[in-house]
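Sharing a structure below in C-alpha cells format, with a few things to ask.
The complex is shown incomplete by one protein chain, all other protein chains being positioned as in the whole.
Presenting chain A:
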Amino acid sequence: MDFSNAKELLELCDSNKMSISEVMKQRECDESTSSKEEIKEKMKRVLQIMRDSATMPINTPMKSMGGLIGGEAKKLSDYREAKKNISSSVLSRGMMYAMAVLECNASMGLIVAAPTAGSSGVVPGLLLAMQDVYSFSDDKIMDALFAAGAIGYLAMRNATVAGAVGGCQAEMGVASAMAAAGAVELMGGTPRQSLDAASTVLMNMLGLVCDPVGGLVEYPCQNRNASGVANALVATDMALAGITQLIPFDEMLDTMYRVGKRMPVELRETALGGCAVTKSACEACGMCG
C-alpha cells in the first residue's frame, strides 16, 4: 500500500474504509518490510522522547547554546498555574509544550525532528496538550502521529520541509499541517477533514520567511512553534465544524513549494534578512564581529 499524493491517500482511505493513520501504518509495514510490532515500538520511542523534551524544560529551564532563549516554557507554566491564561486549556498547554521542546533542542537536549528540529515543538505540543485535556491513550496519540506523518511524508516527497529551500512556511507550516491532520483524526474527524485542516494551515502560513537570529535554531523559531500550535488548532476546529476548503491539500502544498522557491535567498535560513538583521537582533547576536 502506497500513495504519492493526498488524492491517492484519500482514495485508499475511502476504498478500504481506513483512517489516514491506518493507511500510513500499512504503508510503513509494506515498504520498509517491518512488522506492525516493530513500527509500534519505534513510534513508542518517538512519543517518549517527545514527552520528555516537552516536559523537562518546564521543571528544569536551560539556557540555549546561543544564549538567545531559555526559561520560556516555565514562564508559561507558572502563568497557567496562576490561571491567568486567556487562551483555551489546549492552546495554552500546547504552546507551553512547543516552546519547551525548542528550549530542549536549543540546549542540546534529545528531541524528535518533526519534520525538522526547528519545527519540532508543534506536533508534540498540540498532541500532548490534547492528551492532557481529553485523556487520550498513548495508542491514540501514536495513531495521530502516524496521521501527522502522512502529511509530512507528502511534503517531503512533493515539496520541501527545509527552511533553506522553502522558508519557515515549509518547516513550521508543514509541522502545523501535520499537527492539524493528526488532531482532526484524534477528535474523530474524517480523512478528508484531516487533509482540509492541513490545507488550511499551509494557506494561513503561506509566505512565512525563515530568518533565524545569528543563524541559530532559537529565535524567532521558538515563538513560531507556539504560533504553529495556534494555527493548527484554528484549522482543526474549522475542519471539524464542517468548513470545507476550496483548495485541496495537493494544490496548497504545490503552491507553498512554488512560493518558497521564489523567496529571496536572504529570507531562507541565511540569517541575511527578516528578524535576523534587525538592529536589536544584531546587537544581541554579535556574530558579525
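Criterion: a residue touches a chain if its C-beta (ideal position, glycine included) is under 8 Å from a C-beta of that chain, and two chains touch if they have at least 3 such contacts; residues count from 1.
The working rule: contacts and distances are computed from a predicted model.
One chain of this complex is left out of the view, and of "L-serine deaminase", "Chromate transporter", "Anti-sigma regulatory factor (Ser/Thr protein kinase)" or "Zinc-ribbon domain-containing protein", the protein name its UniProt record gives is "L-serine deaminase". Listed residues A:61, A:94, A:167 or A:214: the one in touch with the omitted chain is A:214.
Shown as candidates are A:12, A:95, A:123 or A:141; the residue that touches the absent chain is A:123.
Note on the undisplayed chain: of the listed residues A:55, A:107 or A:131, the one touching it is A:107. Chain A residues in contact with the hidden partner, per the touch definition given at the top, are 24, 28, 31-32, 39, 42-43, 45-46, 49, 64-66, 104-118, 120, 123, 145-146, 148-150, 152-153, 156-157, 161-162, 164, 178, 214-218, 287.
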